[in-house]
Structure formats: C-alpha cells, structure tokens
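Of the protein chains in this complex, all but one are displayed in their positions.
Chain IDs A and B follow the sequence of writing; residue 1 opens each chain.
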Amino acid sequence: MSNPESAELLPFIVYFCAVVLLVATMLILSWLLGQRRQNKSTNMPFESGVLSVGSSQIRLSVEFYLIAIFFVIFDLETVFIFAWAIAFFELGWYGFFAILVFILVLTVALIYEWRSGALDWGVKTRTGIGES
Amino acid sequence: MSVGATIVFSLVLLLAIVGGAAVLTWFERRLLGIWQDRYGPNRLGPFGILQVLADMLKLLTKHDWVPPFSDKVVFIFAPTAIVVAMMLGFAVVPFSPELYILDINIGLLFFLGMTSLAVYSVLLGGLASNNKYALLGGLRSAAQMVSYEVFMGLSLMGVVMLTGSFSLRDIVEAQRDGWYCIPQALGLYVFIIAGIAESHRLPFDLPEAEHELTAGFHTEYGGMKFTMFMLGEYCGLILLSCMITTLFFGGWLGPVLPPIVWFCLKTFFFICFFILLRAAIPRPRYDQLMSLGWKVMLPLTLINLVATGAIALWMQGA
Partner (left out) sequence: MQTAAAIKNNEMPDALLNQSGEALGVAQVTADHTPTYWVAAKDLHQVMRGLKPQFPMLYDLFGIDERHRTQRPGQPAADFSVVYHLLSFTDKGDIRIKVALIEPGSVPTLVDLWPAANWYEREAWDMFGIIFDGHPNLRRILLPPLWEGHALRKEHPARATEMEPFAMSEELLDAEQEALLFKPEEWGMARESDETEFMFLNLGPNHPSVHGVFRIALQLDGEVVVDAVPDIGYHHRGAEKMGERQTWHSYIPYTDRIDYLGGVMNNLPYVMAIEQMAGIEVPDRAKVIRIMLSELFRISSHLVFYGTFAQDVGQMSPVFYMFADRERLFGIIEAITGGRMHPAWFRIGGVAQDLPVGWDRMVREFIDAMPARLDHYDKMAMQNSILKQRTVGIGKYNTREAIEWGVTGPGLRATGMEWDLRKARPYGGYDQFDFEVPTAQGGDCYDRAVVRIEEIRQSLKIIRQCVDNMPEGPYKSEHRLTTPPPKDRTLQDIETLIHHFLNVSWGPVIPAGESACMVEATKGLNSYHLVSDGGTTSYRTRIRTPSFPHLQMIPLISRGLMIPDLIAIIASIDFVMADVDR
C-alpha cells in the first residue's frame, strides 16, 4: 500500500466489502431464521389465485425493442456531451458551436422518431364505437 | 482525514444508511399518516418507532423462498444488486469537507453508473420470477428507467459545465457564490423527475403499480429478498436527496451550523418532499410517462444545455 492512489482507494474497498458482507449476512440470516412452510399452492406462481394459462416466457411486441434501440443511440450520444461539458470553458465558443451542431443533429433524430410515431406507445382508443 | 479514520467512517456510514433506511420506512408511514388524517404506526415504543424493529424481526423470520419455477440464481442476485449499487453510490457523496469515502474526479459519473445498475436489479427480478405480473413489471421498468436514464445524466451536465469538474467536492465548493438551483433550475426540475422515475417510487412506481400489477416486478418476492428491494428503494431515495443537496443546494455549505448538520438538514428536507409527493400525485400511464420523457424532458435538457452554455460563455466574455 505504498502507492498513494491505492491508499485512497482503501476506504472504498473496505466499504465495498462491508456492503457485500451486509448483504450476505442478510441473506444467510433470513435463510437460517426463516420459517419453512410448504403447502399445495406454495410453489405455484401468483396469478390472482387461479391457475395460470400459457407461459410467461413469450415473444413480445417490437415496441419494447425500439425503446432499447433509442436508448443505445441517445445514451451513446450523451457521452460526447459529457466530454464537452467537462471542458466547456476551455473550448469556449468554438466548442459550443460544435456541440450545438451535434445537438441539432440529435434533435433532428428525435423529431424523426417522433414524427414516425415510434414514440407513441399503445395510444389506441377502443375499437368499434358506434354512433348515437 | 487519515485512511484509518476514513475506514471507520465508511463503516459508520454504512450503519447510518441501513439504519436511516429502516427508520425511513417508519417515518414515511407516520408522515403520510399526518398528511392523510390518520395515525400510522404509533403503538410500539415512543411514537411507534420500535415498529422498525418489529418489522425487521418479522421479515427475518419469513420463509426464505425461492420459487422453483424461477431462474433461481438471477432471482437471488436481483435484489442484492440494487442494495449494493445504491450503497456504493454513497461512496462518492461528500457529506462535509472531510467526511467522504472516495473523492475521485469522476464522482458524478460514478453516481450515474451506480443508479443505472439499479435498472438491472428490477428488470432481472421481474424476468427471473417467471410470473406474468412480474414480467409486465420488468418490461415497464426496463422501458421507463432506460428512457429516463438518458436525460438524467444530461440534466446534470449544466452543473458540470459551470464547475468544470465531475468531482462532487469541486461542485459543492463552486457553489460558495450561489447555489446551482437558481441558474440550473431547469436541470434541477428534470433531475428530480428523472430521479423519481429511476427510484421507481409513486407517482412513477409503474414497475410496481400495485393497483395494476398486484406487486409488479416483486410479485414473487417475500421475506428478506423483498426487504432488500425495499432497502434498495429507500437507499435510493436517500441517495437521490443527497445528490440534489450536493449538486443544486450547496451540499454542506451554510452559516453557523457545522457542515454535516447542514448537509443532513437539506437532505432531510428533500426526503420529506419525496414522501409528500408520493401522497399527492396520481400515477400516469406507462405510455404517458414515456412520452413525457422523450417528448418533454429530453428536449428540455437539450435546451438547458444550450442555454447554459450560451449564457455562461457570454457572461464570461462580458
């Protein structure tokens, strides 16, 4: 521990170990102290008190993956903004306009997604309403 | 502060967080009770505070059940992940000029990283349960937290720009001339919204949404593993309040009283704010929450960034 950097890290390592220890203790204690009960329906999944039909491991609509894709896109882009933010004053107006262009591109992408309806999740109205 | 003292502090801090989260469960119920014309737990000990102990004993002696139909390893891992992530998040919080565990120059990024890990916890818990309500909860949490993740980080960039550092101590020090809640009001607003969404508490408790999904992602959880989700949630609440204090309200800064007292007072204020928010506001629908995120919050953060940059540079030049 001669290296000053690792010396600074030491409290964190201790803290980290303590956290893990705490979590482990909680799990083990409850395993030791917990009651054991077993009846007919203990090992059934909860579905409002009746038997479940079909599996819960199913194919899902594409909407959910779209969100994931958006996230990947936008979260990666934000990394560049992070880098700019930290050096904001050094980069001055030059950096500002550079990132402005970047943000505009992002905004255009957002507008495109918006317009293409990819941001409208399940906004549907009931089907088959009659006339009065 | 010497390394030895910091180690002692880290252990004390851990106990304080766990204890704080435990007391918070009681405090929240009492505060909600006052708000809602009722008592809340008031029987055990003075003001009912021993309810915390009773709850703890009860939860410890519950059946430590792992559903046979679940993905067992992930099922157990999920709740531990949120506790560990949230607890580690505290490592970078400067409670006073001397009291902190880790002062790294990327403190803010570390905090953001830890809160992102919490997403996995909820998502994996929901998917591993192999229960339909849990699956729906897991899907909601993935979509919601991932969306709010994007601009939670961005909303803080205004603060980073003004300070020129990711170090939380630097950020606090930079607020000696004025708290960032004024120049970064927009960022604060977005951060609070994103923070609630990330900590999935009412009004944004959609992954849980007991009125819709019974218990959402933790439908199959009970006993200690359920407790850990709750512990994670309450730790998240405290951490969020700590971060708001640090980033926008001058952290430990304040006259007369010692820095740590100022820090705790400010944090406590925000904890109460979040509890009362829970009492007041209904829950939006999942797609409404997502629309709010992408269509309102994201543009707002971008505007905030550009405006902050322009104004700061202009004032510096002037």
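Here is the rule we use: contacts are C-beta pairs under 8 Å (C-beta built on N, C-alpha and C of every residue); 3 or more make two chains touch, one makes a residue touch a chain.
Since the model is a prediction, treat every value here as computed from it, not as a measurement.
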Next item on the list: Can you list, in ascending order, the chain A residues touching the missing chain?
Entry: 40, 47-54, 56, 58-64, 122, 124-132
Next item on the list: Provide the residue numbers of chain B that touch the chain removed from this figure.
Entry: 32, 35-38, 132-133, 135-136, 139-140, 202-203, 205, 209-214, 278-288
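Throughout what follows, only the chains that are shown with their structure count from here on.
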Next item on the list: Can you check the complex and tell me which residues of chain B touch chain A?
Entry: 3, 6-7, 9-11, 13-14, 18, 59-65, 67-69, 76, 80, 83-84, 87-88, 91, 101-103, 109, 129-135, 139, 142-143, 146-147, 149-151, 153-154, 157, 160-161, 164-166, 214, 219-220, 223-225, 227-228, 286-287, 290-291, 294-295, 298-299, 302, 305-306, 309-310, 312-313, 316
Check: Any idea which chain A residues touch chain B in the complex?
Finding: 7-12, 14-16, 18-20, 22-23, 26-27, 29-31, 33-37, 42-43, 45-48, 52, 56-57, 60, 64, 67-68, 70-71, 74-75, 78, 81-82, 85-89, 92-93, 96, 99-100, 103, 106-107, 110, 113-114, 119-123
